[in-house]
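Shown here: the complex without one of its protein chains, the others still in place.
Chain naming follows the written order as A and B, and within any one chain the residues start at number 1.
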Amino acid sequence: MAEIFKVHIPFLDDVKEKGLKDALVAKTDESVERLTAGMNIEAVRSMLRGDPVTRPNPRVKPHADGFWLHMRPTYFNKKVMPWYPTFRLGFLAVYFLVVETITGVILMFWYTPSTLVAYENMLNIMGNVPLGLMLRDLHKIGAEAMVAIVLLHMLRTYVTGSYKKPRQFTWHTGVWLLLFTLFLSFSGYLLPWDQLSLWAVTIGASMSEAAPPPVVGRIVDVLVRGGPGFGDIGLLRFYLGHVLLLPILLFIALGIHYYKVIIHGHSLPPGVEADGEDTARKVPMGVRDYFMPDVMTKELYWIALWTFIIIFAVTVGNLYHAPLEPHADPQITPLHTTAPWYFLWLQGMLKLGDKLIWGIIAPTVLLGFAFVLSYLEVGPSRRYIRRRLGMSFAALTVAVFAILSYMGTPYYAVSSSPDQEVMAVLAPQTHPGPLRGTPAEELVVGEYSTHAVASVPTAGLLELMELYEEELVKFGDDLPDSEGLMIIEDWQVGLKKITLRVLWNGGERAADLAVYLHADSNYED
Amino acid sequence: MTWRVVVGTLLVVATMIIVAFTAINEPARMADFDAGFEARSIEVGAALFESNCMSCHGITGQGIPGVAPALNSADLFNGTRLTEVGWTGALEDYVRLTVAGGRPLASTGTSYPQRMPTWSQEYGGPLRIDQVENLVDFVMNYGLTYAAGTGAETAAAAPAAEGIGANLTDPALPAGDAARGEQLTMDLGCVGCHVTATVGPAWLADSHPSGTGIGTRAGESVTASDYAGEATNAVEYLRESIVNPNVYLSTGFTAGVMPAIYADSLTAQDVADIIAYLETLK
Partner (left out) sequence: MTVKETAGPQIAPMTRREFLYYVWAASMAIFTAEFTGLMIWFIYPRFREGEFGGKIRVTIANFPSVDTGPKDFSAGRFWISNLGEQSLNDPRQSADYIIQPGLKVLYKVCVHLGCLYKWVPTNDRFECPCHGSKYLANGTRIDGPATRNLDTFEFVFADASGNVIAEVSTVGEGRLEEAGALEIPSNAAEIVVDTGQRIDGARNTRDGGGL
């Protein structure tokens, strides 16, 4: 009977054989070896000490037998490790992707994609949830950084010719990754449901309406927006795209992209190999930088550095904060609404002409060209001198995009009447601006005119009136014989009413703008 | 290589310290942020009030007699009005429900014969729920004026120095300033019934079925066969409509709707200015 209840614990056999202490040490050693997928305590310590490698080399076993390091190479070519040629942009892009995923999932705890509560959720995250502001700012700064970095990475890859044979498909998957990154950023833009979200995304989504033929365009537009304008349905669709569909596509494409990078090996700096040669796969013994521990150390250091930078920037450094404008209003489009910076080029293009040609056909052609660029073999050399045409093309592309982006800003070729423009400098509709940013004590009750700028009582008012005068002079041709008035009244306890009145033609014409400002509203921050 | 380990450690420790420092300051920062956005809500509310509520409730919320009650008044915040209407809950909830739902039926027993419009989109009005909240915050902010008795009692528009009286010819009207008259029609709330709403005859030509404005119609009505008042010309007709509105009613309108207070509350100059303005609306 007793036999049935006998339990065999191998560890106890060890204890009997070696004694408790030795058995524990041996057990720990075995556990470490299992955890690292092949390196026991001795191997780990030897690695951390920087000892020369033994044969057989235990440091490659985590790569061969482990899951997490399986795709990562056991060693890199020393020539691709410094700043040049990669600027570590690929690594940085993945780093920011991880930051976005972590901060994004955490923020999901407090966000519901409904037009009734999305904006209030943002206020809640920023004002009622501890560290909510920090996480939101990290998420936004990570998004902007990621778009910038993948664009720079693309530029770098082009310039060093790393897209050439045999890495054409890697480039191709990279363009998909760029597309997914841009759409992730764009879809996330809508979620706060403030004025900037709604209108920037409305402009962007409207371009889908121009897709030919008209019936397809309209169907696509309605599918994307969930109705004639963005509302609950559209917000939910963008949310699902942002947290589910696009991340899944991105991770799949990233897997393929990175796998291809490893299979071919990181391309060496141009000029190191002969033209048309690709020896990156085989790294000679003398130029190996091993992952364990050297590259791993470098990567961890890089992660520590960038984490510090972004956290510093959004907290004590006060260098960056995600904006939150007033609640989305489907009835009012603010003057000077802009697209996010990475879409300004598209806005600029749209100002050139027809929505169909410049909003659909031209970007599609550009994108199509990017997808097949690596397959358009011009010459086998990656050296800069032998690729003068390619280098010029790159420089030209950068210049054209810069110019188009400038054209996409609201100040170029889109303006309202001059009196509105003047008032919009002082009290813009898309961000607080100088008037709201002036501390409440400096806005003394009274009536002030640009004809008597020097007689204002406070420094803050002086700055504002000088700016006012400057703007009126700028528009002097359209507003002859002008005067700018600023009337400040006490309206409620803590609340002031500021009326801007622009008079021109000697007082014959006038335009008014009323701004209400509360002492506590903290626009200076 | 070792330097990376050292700097890496320092960076991680620095990050830890920064995060801890931020976390410790969070309660204060959050309170500040909340106050900031509450203030911004009041600002938005003020702008909404200007475009939606001022024509009936007055520019400074002082109310317009015969049109709408005062919001900028101590009795709203010290509980008097709530007791009058029999509301036992919180003041803020009362304000919210009033803004959102309006008054579907004109309040009986009050001098406000015209109903308050419904504002919230939940009940078919034009404003979103967050905009209703902004208005509630703005109205509640009037309460600060009366907190701990710091503010003065704000009465509704004070009675004029001397009312013009009900006589149509005595005192004689001074020269009228149409611009001031136009402003008066807004301040006094006449526009609440006579321009966009249909409580009283429309003044503007394209709002009236005859296609003519009040300036033209005054002259026609005074000579109509069914005219029952004492005016002998258009100016006297308009004056009678203001100071003695129930003597003669335009077709389709009933007695007792237009406030009968203007004989006492408007001066001769006020009436002259208003008439001058009305005469410009042909």
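The working rule: a residue touches a chain if its C-beta (ideal position, glycine included) is under 8 Å from a C-beta of that chain, and two chains touch if they have at least 3 such contacts.
Everything quoted here is computed from the prediction, not taken from an experiment.
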Sole residue of A:D13, A:E42 or A:E447 that reaches the chain not shown, by the stated touch rule: A:E42
Which of B:V12, B:L97, B:I129 or B:A263 contacts the chain that the document leaves out: B:V12
Listed residues A:V94, A:L131 or A:I263, member touching the removed chain: A:L131
Contacting the left-out chain in the complete assembly, out of B:A23, B:A147, B:A179 or B:A255: B:A23
Where the missing chain touches subunit B, by residue: 1-2, 5-6, 8-9, 12-13, 15-16, 19-20, 23
Where the unshown chain meets subunit A, residue by residue: 22, 25-26, 29, 40-42, 45-46, 48-50, 54, 106, 109-110, 124, 128-132, 135, 293, 300
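In this text, only the chains that are shown with their structure count from here on.
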Averaged-CA centre spacing for the pair subunit B and subunit A, given as whole angstrom: 46
Of all residues in subunit B, those that touch subunit A in their complex: 1, 4-5, 7-8, 11-12, 14-15, 18-19, 21-23, 26-27, 29-30, 32-40, 42-44, 46-47, 50, 60, 128-131, 138, 141-142, 144-145, 147
Subunit A to subunit B touching residues, read off their complex: 50, 116, 119-120, 123, 126-131, 133-134, 294, 297-298, 300-301, 304-305, 307-308, 311-312, 315-316, 326-327, 329, 491-495, 497, 514, 516-522, 525
